[in-house]
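A single protein chain has been removed from this complex, and every other one stays in its place.
== chain A ==
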């Protein structure tokens, strides 16, 4: 990767940072300057290979880098100063940790001689970020700086990907030392296992071949493993004829138009996916982690199935759910072996699956994503459906914030390809979507990048509109505006006697004027029959757009597995009368989240 002249050359620490970024293939860095990173910013100024994207808040830099990473499969890079710069980076770091996103965060630090003296803008960055990174480093010697940055990229992008922090004191940035190019020999204590155990894979194939009611349950690990893994997954589905569902994080790995697709599973998943999970006899979990939003009540989770679990992280195995056949390895590598062994040994008896598919068809006929259309008020589900219809044939990337709109987007926007769906799954970070859209747009300048947003979430990182305008990133912020923190309100209705404590935003900004104030374009739409034209206008405008889509204020997100209930105890939209909603969760479930 590195050019010969850079082999073991003397340079300053700040020069090394920029050189190491280049040598690791970095084209874009999201950041915000400050006292403790000025030498690095000075180096960035004097070159044009690495482009710096100035954000308005360090959290925005982190989510933008996450969006960049999720949509490209490469590491996202952020650069922030010491103290508040580092503490503002904590939320995106934890977000990236929970969703396994490769994120390299470079932080400035006060000079080594001042560390521990409560200096201006000092904080214990390594201590604060230790639990929210995969690994972090404090660089005390300029001669170790280059090797540490290379190792940081290696750790962030291999094994189960994740965020890393490299904390660089200001005197180290000024000091001169010897630069070393990236090496191939990783440290001995870090050796992620990527190849699955063949005996285990054989056992899995045998179990799958004899299944009468099988299901594939896939997650973000398939996407993280790269496009080849998604390709192999599609091949596996074709070979076996198994029905397939996915977590929120895994949407797009298998195309939503595929005939074996059952939709997303979990708390707001489809009835057919959750019922099939509950009644299956063999479950193949691929790159997912049995999260509590997926399983519902653990003691009632898929009681009669044998479970195969493919995961690169051994700690995911048996963490929440007992696994009969654990396979530790990279999803892509394991699927390669699995598909090969299936072709060699198993004969797909697709007829044997007929009764199972008939049962699934019955569940599907319940049409669990249905909602009552309204001709005066825009239903939020309808807004997402129209957005999908008008953008599906374009080169589209979707990000979201967190809440009802996120679930409606997952239910009603359909993904055909991996890396097209960026959402905060594990941490549930409101304010993720707008900066993430910025990051995606920087990586794909000609694509249509839409943040399906909620009116509450989007105000948490609204300032990044300014960054989008500055960098000519024509992101589209499609706000499903119901004036409530919709998911909070829904839970207050379910759990707390419909006492809507502080979930109504009484002073809402005028989003159209706000867009214009930032130098973007504002659109407001209040009537269903005006929606299509307004969406077309949004697509046509070649600058950042805030689309204020006024939707029904009290719509609830269904279907839903209420807290503490099992997959086969879903609350369906047609059964969700006010009384049923009020009594859906018993006293015990109320303690849960």
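The rule is short, and it goes like this: contacts are C-beta pairs under 8 Å (C-beta built on N, C-alpha and C of every residue); 3 or more make two chains touch, one makes a residue touch a chain; residues count from 1.
Just so it is clear, contacts and distances are computed from a predicted model.
**Student:** Suppose you had to identify the omitted chain by its UniProt name; would it be "Acetolactate synthase small subunit", "Bicyclomycin resistance protein", "Sugar ABC transporter permease" or "N-methylhydantoinase A"?
**Tutor:** The UniProt record for the chain left out of view names it "Acetolactate synthase small subunit".
**Student:** Looking at A:89, A:155, A:353 or A:473, which residue reaches the missing chain?
**Tutor:** Touches the omitted chain: A:155.
**Student:** Specify the residue from the set A:42, A:292 or A:367 that touches the hidden chain.
**Tutor:** A:292
**Student:** Of the residues A:87, A:210 or A:320, which one touches the chain left out of the display?
**Tutor:** For the chain that is not drawn, the touching residue is A:320.
**Student:** On chain A, what residues meet the omitted chain?
**Tutor:** Listed in rising order, the touching residues are 126-127, 130-131, 134-135, 138, 155, 187-190, 292, 295-299, 313-315, 317-320, 563-564, 588, 591-593.
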